[in-house]
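Only one protein chain is missing from this complex, and each of the others stays in its spot.
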Amino acid sequence: MPLGAVTLGDLATLVGGEVSGEANISIRGVAPLDRAGAGDISFLANPKYRSQLEQTTAAAVIVHPSLAGAIERPLLLVKNPYLAFARILTHFHPGPCLPQGVLPGAVVDSSAIIDPMATVCAGCVVSAGVRIAAGVVLHPGVQVYPDAEIGADSVIHAGVVIRERCVLGQRVIVQPNAVIGSDGFGFAPDGQRYVKIPQVGRVVIEDDVEIGACTCIDRGTLGDTVIRRGSKIDNLVQIAHNAQIGEDCIFVAQVGISGSTEIGRHCTFGGQSATSGHLKVGDNVTIAARGGVSNNVDANQVMAGFPLMPHREWLKMATTMTHLADMRREMQQMRQRLQTLEQQLVKEND
Amino acid sequence: MPLGAVTLGDLATLVGGEVSGEANISIRGVAPLDRAGAGDISFLANPKYRSQLEQTTAAAVIVHPSLAGAIERPLLLVKNPYLAFARILTHFHPGPCLPQGVLPGAVVDSSAIIDPMATVCAGCVVSAGVRIAAGVVLHPGVQVYPDAEIGADSVIHAGVVIRERCVLGQRVIVQPNAVIGSDGFGFAPDGQRYVKIPQVGRVVIEDDVEIGACTCIDRGTLGDTVIRRGSKIDNLVQIAHNAQIGEDCIFVAQVGISGSTEIGRHCTFGGQSATSGHLKVGDNVTIAARGGVSNNVDANQVMAGFPLMPHREWLKMATTMTHLADMRREMQQMRQRLQTLEQQLVKEND
Partner (left out) sequence: MPLGAVTLGDLATLVGGEVSGEANISIRGVAPLDRAGAGDISFLANPKYRSQLEQTTAAAVIVHPSLAGAIERPLLLVKNPYLAFARILTHFHPGPCLPQGVLPGAVVDSSAIIDPMATVCAGCVVSAGVRIAAGVVLHPGVQVYPDAEIGADSVIHAGVVIRERCVLGQRVIVQPNAVIGSDGFGFAPDGQRYVKIPQVGRVVIEDDVEIGACTCIDRGTLGDTVIRRGSKIDNLVQIAHNAQIGEDCIFVAQVGISGSTEIGRHCTFGGQSATSGHLKVGDNVTIAARGGVSNNVDANQVMAGFPLMPHREWLKMATTMTHLADMRREMQQMRQRLQTLEQQLVKEND
């Protein structure tokens, strides 16, 4: 499907949806409901914004089939409008077209093996023994230490550092200035002083993982720190040594995972949430923003707060917390009333 | 006013203040009250430190006019001593004098437009279509992606990454290793897996903004993430996609602002405070350190805590919280006393 000659029908085919209305109209871009104009397709993922649907001037709108006929405009009906939006947006923005090869201004060790279909931009330093597969892009200023490996079609943004022997899978995306394989934070006390424990393990990142800007993933002390397939990690997240992150997890910005903690599959950690070390968190667990995990968590739970508790209990607690000073004042009054009653009864019984 | 031949009178002219005492004394530098010696001017911004005023050996001190005559030394009387201190310190430390032009060791694409009065240091990579105005300094190792723009007299410190099409205004300062324009954190669930939503918007940073070290500002999904004129953002702050930050805001270190949230003018966010996404915070709002904003906040309020509450209520709650275990113990005693009373009355009425 060539860019610039796309009909609404073509897009329906792309995302496996159906057109309601004129399928031959030409679509040239994607825009939000409130800013879309002629030639733009838009989307309604959240029913909360349905009022915007009636006012939009988009050429067409991606909606759930239950909304067929909701407005006069052409609609693209599909069960997961947000997912269809992601696919159509990817179609219109295929990413930059960079030349292949080691570009001028990059420094590559002669023992590194760079696939001829990879791109190594200026300012990159690729050390001895590194292996870089086809389709990989190292944006400017990426630093790769000896014997690291980067799998096919991975995109490593500017300023990222990948330390020795770390392994990245295929289609991994690393945002700028992230650090993969920094030393874990391990010291043995020798009286008052601390002696560094060498961190000789690796970081292993499986396929389809995304790592945010300035996120730090420490290498294991002896074994590996592992981020499994499909997990997505936001900016400024800390993953400590020997942590194990399951498949398809979501970690929002500024999360901190302590050493040797194991997180199951398909978990979600809200912003600024954190765990202690050496814990196990089961599959399908959600930790709300700021949640502090200091004990193991069984699978299939939604937890919040610090100390951590079920999210529905946290909501009750949070409401109560705003009444805390009032509660204390009332307790003082009740203590007084109790005393009065007790004295009265003693007196009557005298 | 040449460096090295400055009198106290000259400085008074510079800051629009008045001299009390000898105006012809020579001032050669700025130092804190407790370390200032001959030739140094010092300042008293906070009346709390007034005792230091009496003990200082500074040649002169910048004070509020209400302190005229407080000590024997020459004084520079000005309504805002801290602001005068900032201006005088800037006079004595005008910043490094760097050569202009593209310095050896920088890699600049032939289609980039670099003003001849800009400085591009070694290790920088400037991509196709970038525009850099007069007076800009790119310190070593700055990476600029295609079609980004940097306005006049902006200073970009080492290791900063500015991604494609991002726009920085005039006199913007970016501290080392900050990231401007990383992909927003957006994924559409496809069953258990997540599909990346391309982030095709920009970051727009207006004039006189400062961005801290290792701070990350994500690009918008479709529209722009915007930081308006004069806002100052500390280190390790996360600003998510499509957030809108008003003019003259202050964000202390480790703050996290979630996606699409709009912050008004002249707001202050304390360290480690955070917001949920899609919220509106009015003008002149202060969020205390660690405050967690999960609902809209009206203008002109001082809020704290998580859940968020007015700061004065938070102070009461915080005091009460340290009594929480005692309160629970007393409640158990009161329950017992109530039961005793109830039984006693039942018995009497038998």
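Going by the order they are written in, the chains are A and B; count residues from 1 in each one.
Here, a residue touches a chain if its C-beta (ideal position, glycine included) is under 8 Å from a C-beta of that chain, and two chains touch if they have at least 3 such contacts.
Just so it is clear, the model here is predicted, and its values are computed rather than measured.
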Among B:87, B:131, B:193 or B:311, single out the residue that touches the unshown chain.
B:87
Which residue of A:218, A:234 or A:248 touches the chain not shown here
A:218
Specify the residue from the set B:20, B:175 or B:260 that touches the hidden chain.
B:175
What subunit B residues would touch the chain not displayed?
30-32, 35, 80, 82-83, 85-87, 89-90, 92-93, 95-96, 104-105, 121-123, 139-141, 157-159, 173, 175-177, 208, 210, 212-214, 230, 232, 234-236, 247-248, 250, 252-254, 265-266, 271-272, 289-290, 318-319, 321-322, 324-325, 327-328, 331, 334-335, 338, 341-342, 345
Could I get the residues of subunit A that touch the absent chain, sorted low to high?
107, 123-125, 127, 141, 143, 145-146, 159, 161, 163-164, 177, 179, 182-183, 185, 187-190, 192-198, 200, 214, 216, 218, 222-223, 236, 238, 240, 254, 256, 258, 272, 274, 276, 292, 294, 305-307, 309, 313, 316-317, 319-321, 323-324, 327, 330-331, 334, 337-338, 341, 344-345
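The criterion applied here is as follows: only the chains that are shown with their structure count from here on.
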CA centre of subunit A versus CA centre of subunit B: separation in Å?
26
